[in-house]
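Missing here is one protein chain; the remaining ones are kept as they sit in the complex.
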Amino acid sequence: MTAATPQVGFDEFEEQTWQKRLAYVGRLLQRDRGGMLGFILFILIVLTAIFAPVIAPHDPLKQNLRAAKQPPAWQEGGSWEQPLGTDTLGRDMLSRIIFGTRVSLTVGFFGVLIAGTLGMVSGLVAGYVGGRVDGAIMGVVNIFLAIPYLVFVVVVAAILGRNLLNVILIFGITDSPIFARVTRGEVLRIRESGYVESAVSAGASTGRILFDHILPNLIGPLITLATFEMSAMIFYEAGLSFLGLSVPPSVPSWGNMLQVGRQYLTIYPWIATWPGVAIAITALTFNLLGDWLRDVLDPRLRRSRK
Amino acid sequence: MEPILQVRDMVTRFYSVDGVVHAINGVNFDLYEGETLAVVGESGSGKSVTMMSIVNLIPQPPGKVEGGQAIFSYGEMAQDLLQLSEDEIRHVRGGQIGFIFQDPISSLNPTMTIGSQIAESMTEHLGFSASEARSKTVELLRNVGIPDSERRFNAYPHHFSGGMRQRVMIAIAVACRPKIVIADEPTTALDVTVQAQIVDLVKRLQEQMGVAVVWITHDLGVVAGLADRVLVMYGGTVVESAPVDNLYEDPRHPYTIGLLKAIPRLDATGEAETEELEVIEGVPPDLYQELTLCPFAPRCGYAFDRCWAEVPPLIEVGVQHGAACFYDVERGGPRNGS
Amino acid sequence: MVVKEEVEVIKEVEKEVIQTVEVVKEVEVEKIVEVEAPDVPKGELIVSVSTFPNSIYMPNAAERNASNVANQIWEGLTWVNDDGEVVPALAESWEISEDGTEYTFKLREGVLFHDGTPFTAKDVVASWEAGKDPSNAYAYNAEKAKAVEVIDDYTVKMTTEAPDPLFLRSTLSKDWAMIPAAYYEEVGLEGIEKNPVGTGPFKLIEWVKGDRIALEAFEDYWDEGLPKVAKLTFRPIPEEATRIAAVQTGEIHIANRLPADEAQRLLGVENVKVVRYPSDRVYYISFNNLTSGIGTPIEDKLVRQAFNYAIDREAIIDALFNGYADLSTGYITPGNLGYDASIEPYPYDPDKAKELLAEAGYPDGFEIGMACPTGAYTNFEQVCEAVGGYLNDVGITFEGGEIQFMESGQYWDLEANKELPPLFGDSWSTTDGEAYNRLQGALGADASYAAWNTAELQDYIDRIGSTVDDVERGKLYSELHKIMYDDPPFVYLYEPNTFEAINTAVQNYKPRAAEDYFLKEVFIAGAE
Partner (left out) sequence: MQRYLLTRVVQSLFLLLGVLIVVFFLVRLTGDPTSLMVAKEAPAEQREAFREAMGFNRPLIVQFLDFGAGILRGDFGDSLHFRQPALELILERLPATFYLATVALLLAIVIAITIGIIGGSNPGSAIDSLGRALGLFGQTIPNFWLALILILIFAVNLGWFPSFGRDTSISVVLPAVALGFGSMGQLVRLTRSAVLEIRNEDYIRTARSKGISQFKIGARHVFRNASLALVSVISIQYSYLLGGSIYIETIFSWPGLGNLLQQAVDGRDFPLVQAIAFFISFFVIALTLLTDVAYALIDPRIRYSS
């Protein structure tokens, strides 16, 4: 260190008590207004998803075709009964958007969980064992990366049929190669660093090395990646809906709502606007959060700051 | 003799998440033409930041030079470097003041040939054409002891060993025949055997070019055979400034005294002396606090009430010898007027 | 049998359809300058198609967009005119034998193919042979003729296995394309498809796949004075919103297949008029009594009636089609032969539905499987959702908790194998002016897509299929209409309207209920 640039102090971070850590996270958030915004929005979105039945004014599936396509309350012909208006089947937009949070978060969370688990395990094995195993695993990963995403998704969707579980599975499978690549890269990087070598020479078992040395170092980059991928999945869901391959039309997912509203974009703009806004805000949230997490967790950035 | 560089009351601060870091708190020193000035201190003492601040090399933000002067005089010209615009100061950097950094591995651009990295500053400051710069560079490479320099012009940094890279760094620093070279711990990252070669190289070039060298180090041990004068820094201030012999024989600041006791000395036979090395008790000062007392007071065995109340200025204690201490070590009591 | 009789009966029916073609928005009258058609072909007419035509050779043109391009290049022996009459085209006249299986055609003389060769009897034989090549998707259309013989250069005799009421109207008018025999011999089927040579008013200049199909006027066309435009270009634009944008900017002249709501948007646009007309396509929820529906409550007639009462179809039409669709009363639609106008659509009466269910022994409703395709038809997913909601209201719940939505390819596979649940949604169109094909396809004992069949229905279908006399056939249709209303094999939903947006410069364009385009008389006002 040549310049006495003040350090954000990660090294001390590890030894501090949780109160201090919390306070520290608070300070970090305070400094990064984007991260702060992302954090607050994230909490709000998660709360919305959890308490959807409590918050939503109506049943999101309750149709009333005689009151279809009502504009938002502040426009002429709207009512506060349905503050954001109604869709083509007369269902309450606000309630559907609120319940849509559940679908999006479920898809994002479990999709990333599956992709992350699959990817991490294969990446770990590939990176750690190396040699032919590495070659074989990365070969498969690369094949999957080289196949056009749409062909893959459409075919899998056609085989499995349309439902929430399948959409999660599809994203879980198609997204796992990215996690595998990142994991493998990190494992290789960590393996080359001195401390794993010294642990090996000190006779530590493979399991110990994995759990004590490699896994803790993987968590940062993987959590960051997961955040971005969750945002991407909310997008993919909308894309799948565009092709009519996402969750069944009856499920109030933002993608479905956007897809239905697309054809009314100029006449009944609210039908497409709200889900669009919901997608944008959620994607924004995860991106802000991801940016911030990357700054805080990525060891490479940490290093370069010194 | 007029000093080539006069630094007065320089203050530099860093604004970070956790608060304001008071990195430099009123630094004063002079640098004379052709001399070697060693700047000594532990990490965080502000020795590098001082030198970076002079030529606007500290990262901004978070860093900011908030006060003082740095008068740079050569020939008829005299200008306050701190007042120059970035465009003006950058011609001083590289043109008049060259830098050698600690880690030659990360300090060279991995994607450019070493030749072009040297030639770059010649074309920038001396207005050389590409071919002129190239031939000068080859010459310079030879001069800093890189064999087969014609061919090595197109080599990349990763082809070189650490010592060779440091030679390249040195070539970069002196490429435009500057008046001052600031060497920031240039040997710390190198093998012991290479260290001596690098020191010799710098000395040789200094003689050839008559350049003043500021040698930043945390190791008082290497200073003895190298420097004309020494500046000891602590907590962002200069605590003692003296000709090198003076400092070793007659240190006047308790911190310097502590430092000197912590150096393992080799006697003529190469055996380490048997007497035990002393360690300075306590921790370095908290730079988040504004400086209102002697920064060394918490660790100082001689500290008395005044030391806790004000910042001691650099007091003339001998010929060219200053110490920032209210306590007169020689007399064994508070300095006169204290 | 006399040909003229046949024509009259149908004329009545078809007239009704044509009258319902409605100009939703006319341009202010003073703006229309009285324009006369040019003497020679002038200007370029640009028409959008909503899909990428797969082939512009009739026996392979997969759907209406493709066949509409083919219609301009090829011609059949007969033609169904705008009034629904079967009129001579490449055949000048014809005679039908007593038993209705032998047709003798007198061919029009002086007709030239695009390559300059004259059209004669041997070309008809070649066309038949090319059409029934098994690699053609619609080979069975050509196979409807068992034999085609050359009598002399301008006389041809055809034989069908049994009397076929649709042979002249359908098969020979739009399913066969007359190709030059010599050219066919030279280039084969592949060559014909790639570089079509027909007798139609336009000939192909180039087909830039995915971009445009460019045609130009055929100067030696047999029908004097036609066509009226010098160039005719079809542009495939699958996205509705883009078709609407393009007709607004004037990049295209005719935008077809627009959704009702979007078409409304064009009402304020100066250079565009919007027309709508009913299309002959029935949307329905089918019941199954052949496989998955055996042993379920839907075998009970009362239950099936209850379903028809349970659904507020008017609300569905208002909400999803902006009110522009007609309530369906059965498989025989208002434009079809034998339509019984006295039959009223089932009203929305949930109480009556509950009563009927109770009477059938299901006072609390029951659970049953239902499926719908996705990506197949405009808004159909939402229609199914709405239907589901109404059925829930009378106590019907679905297996697995919800309607199964399936990608259309997979859906039709299951449908063809009769593996769909007892309730499933679909639609069936026809361009023949009568419902035979649709009835046979959805209810016939040996039809792939049939899920419902009874002896009574089969008997009617068989009789209709062999009755050449239109009056007799019309009566049979009417009876069947009533039977299928009282004992419904389907929940009848709606017959949608088709919207098109047309540039006001386009003159003499007459959209037809069958959505088939014949553009030889269309011209562009002010074209240079």
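So that you can tell them apart, the chains are marked A, B and C in the order they are listed, and the count of residues begins at 1 in each.
By our rule, a residue touches a chain if its C-beta (ideal position, glycine included) is under 8 Å from a C-beta of that chain, and two chains touch if they have at least 3 such contacts.
This is a predicted model, so every value here is computed, not measured.
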| item | value |
| --- | --- |
| Chains on display which the left-out chain touches in the complete complex | A, B, C |
| Of B:G26, B:G41 or B:G94, the residue in touch with the unshown chain | B:G94 |
| Residue in contact with the excluded chain [from A:L258, A:I271 or A:L293] | A:L258 |
| Contact partner of the left-out chain, one of B:S43, B:Q83 or B:S106 | B:S106 |
| For chain B, residues in touch with the removed chain | 55, 57, 59, 61, 86-87, 90-95, 98-99, 101, 103, 106-112, 117, 120-121, 124-125, 156, 158-159, 169, 172-173, 175 |
| Chain C residues that touch the omitted chain in the full complex | 51-52, 54-55, 60, 62, 134-135, 137-140, 190, 193-194, 208-212, 235-239, 241-242, 245-246, 248-249, 251, 375, 408-410, 412-413, 415-416, 428, 437, 440-441, 446-449 |
| Interface with the undisplayed chain - residues on chain A | 2, 34, 139-140, 142-152, 154-156, 158-159, 231, 235, 238-239, 242-243, 258, 262, 265-266, 272, 276, 279-281, 283-284, 287-288, 291, 294, 300-301, 304-305 |
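Keep in mind that, in the parts below, only the chains that are shown with their structure count from here on.
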| item | value |
| --- | --- |
| Pair of chains with maximal C-beta contact number | A-C |
| Innermost chain, where centres are averages of C-alpha coordinates | A |
| Between chain B and chain A, distance of the C-alpha-averaged centres to the nearest whole Å | 49 |
| Two or more partner chains touched - positions in chain C | none |
| Chain C-facing residues of chain A, complex | 61, 63, 65-66, 68-69, 88-90, 157-158, 161-162, 243-245, 248-250, 260, 262-268 |
| Contact set on chain C toward chain A in their complex | 240-241, 259, 261-262, 264-265, 312, 315-316, 318-320, 374-375, 379, 381-382, 384-386, 388-389, 402-407, 409-410 |
